[in-house]
Structure formats: structure tokens, C-alpha cells
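What follows is an incomplete set of chains from the complex, kept in their original frame.
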Amino acid sequence: MNEALLLQLEINALNAAYAAALDERRFDDWPQFFLEDGQYVVQGRENFDRGLPLALIALESQGMMKDRVYGITQTIYHGPYYTRHVIGPAQVLSEEGDLVRAQSHYAVFRTRPGDSSEVYNVGRYLDELVRTPAGLKFRSRRCVYDSEMVLNSLIYPI
Amino acid sequence: MNEALLLQLEINALNAAYAAALDERRFDDWPQFFLEDGQYVVQGRENFDRGLPLALIALESQGMMKDRVYGITQTIYHGPYYTRHVIGPAQVLSEEGDLVRAQSHYAVFRTRPGDSSEVYNVGRYLDELVRTPAGLKFRSRRCVYDSEMVLNSLIYPI
């Protein structure tokens, strides 16, 4: 079987587990999807398309992610909301040795208490993945979102 | 090939056929995705997360589903609308003997005549699947939705 097709399946499974962890609010599981020195970046597509470095969030290790989770769950004051990730099947861009590059389009929906669900954030994941004994891990996940709006309330990871 | 990855593909195919049947209004096909004594439950995540039993809809057999279809198509007075399911790739949670547990995130969009499409209901399918001679069937499909709203008009199955 074609290697890229098999990789699609593996990344789909990873994305589904990632989405489930976030949407079920198991935030402590979230850093474990990354390498210890993995990167997590949330960036508007205008900046990304122009090669500009400015990003809304840029975390450069599991430690920074754990810190972020602590902030989300313990210290940041914010209105509560649920998230729901719907992620399309992955596109495998390249595979060189242990490093896989892939991207997936996502839509995140937000539901605030007593309100209906709404489109919250859409964009694409640009990923660098590494095969480890514990399965595929993100060396880098860059969430490139389409809209600059509603970000004042972007609390939970995308 | 990894068994869980193969199962992902099979469940993706099942979900796509399920979504097509509903969105193309082939409601008579819907009960056939379930075992004869299969369960179909639509439940808000607040109740689900707390382990509370209250559900919006709880059907416990193909017979009850057929009755529901009869209601939808023949007796319930309601404004017409189209539905469109977009379902992410499945996450296989476990496989023990014939029983597969899986979940998938879904977004259902609603389109009323003369109106634009809107987010209608988002959440996840929590499934128990059994392999039968006629393919995978739901022993149980639980639709856990994020919002308590717009349910006065939840007519068609999720």
C-alpha cells in the first residue's frame, strides 16, 4: 500500500485524538501530542502568507504548553465555552526519513452556555511530524487561521 | 496493516453512507444502519458529562426508529429544512472481539428554503459497532451535542 495513504490514516487518527482531547477538556493531555521541544504556533494567514513572523501564540516546548494549560485552567478569567473540532482528512506533503510534513483543514465551532453553536475559527494545520516509539508526535503544529476576529476570546488551543 | 487504521476507513465509509442517507432524505434507510435492538440516543453534553440519563431522544430498537421516521415524514408538522452532515475521520477507541468502540466529530448544517446555510448542531458520535454479515452496524450511536439551543426544531435524525 502506498506509504502516503497509510500516513494519511495515521495522521487522521492523530488529529482525531488531538481534537477529542481538546474538546473533552483533557488539556493535560495536549502537550503530549508534541515532542518535548515541539512548537505550537497560532498565526493569521495574512502574516503567514507574507512570511511575517508575528503570531498570536508561539510556544516552543512542552513546558511552555503546560504553562499555557495552567493559565487556561487556573488563572485566566474568561467566559466559558465549548469547542468542537471538525478536521478534514490529512494531506501528506512529504516524507523524508523520520520527518513527515502534512496539512489538514479544520473548523472549530464554539458553543457558549445557553447559546447556539457558531463558527469560531477555521484554517489549516501545517504540521511537522516525527515518528517516535510512542507514535507520531508534532515537532511543529502551526495553526494558520483565516480570520483576525474573535481572537480576544481565543483561550483554548486550536 | 494496523487493524485500527483499517477500522477507521470502514467507519468513515459507514459514516459517509449514514450522512448521505439522512441528507438525501432516504429516511427509510436510516434504521438499517443499526442492529434490530440497536440504540439511538441524542443527548446534550452537559448531561452526558455528568453521567445523567436524560436525553432528548432515546430509541431502543429499529422498530422505534421506524416509528420515528413515520412521525418525521407523515405526522409531525414542521418547517422544512435541508441538513448537511460533515463528519471528521473516525477515532477507533477499542476493539474487543466483535465489538468496536469509536467516536467521530460532526457538524450538521441546516438550510431553510430561501435562506442561507447555518450551523445547526455540532458534537460527537459515540458509537458501539458490531460486525455482521451485512457489514458494520450500530449497536449504539449516541449523538452528544454541544448546544442546548435550536432543538425545538430538531426533527430529522442527527
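Chains: A and B, in written order; residue numbering restarts at 1 for each.
Everything that follows uses one rule, which is that a contact is a pair of C-beta atoms (placed from the backbone, for glycine too) under 8 Å apart; a residue touches a chain by one contact, two chains touch by 3 or more.
Quick caveat: nothing in here was measured; it's all calculated off a predicted structure.
K.L.:
Whole-complex copy count for this homo-oligomer, where the file places 2 chains?
P.N.:
If we count all chains in the complex, we get 3 identical copies.
Please note the rule applied: only the chains that are shown with their structure count from here on.
K.L.:
Taking each chain's centre as the mean of its CA atoms, how far is chain A from chain B in angstrom?
P.N.:
Going by mean C-alpha positions, chain A sits 26 Å from chain B.
K.L.:
Okay, in this complex, where on chain A does chain B touch?
P.N.:
That would be residues 1, 6, 9-10, 12-13, 15-17, 19-20, 23, 82, 84-89, 107, 109, 111, 114-119 of chain A.
K.L.:
What does chain B use to touch chain A in their complex?
P.N.:
Of all residues in chain B, those touching chain A are 1, 4-5, 8-9, 45, 86-92, 103-107, 119-124, 146-150.
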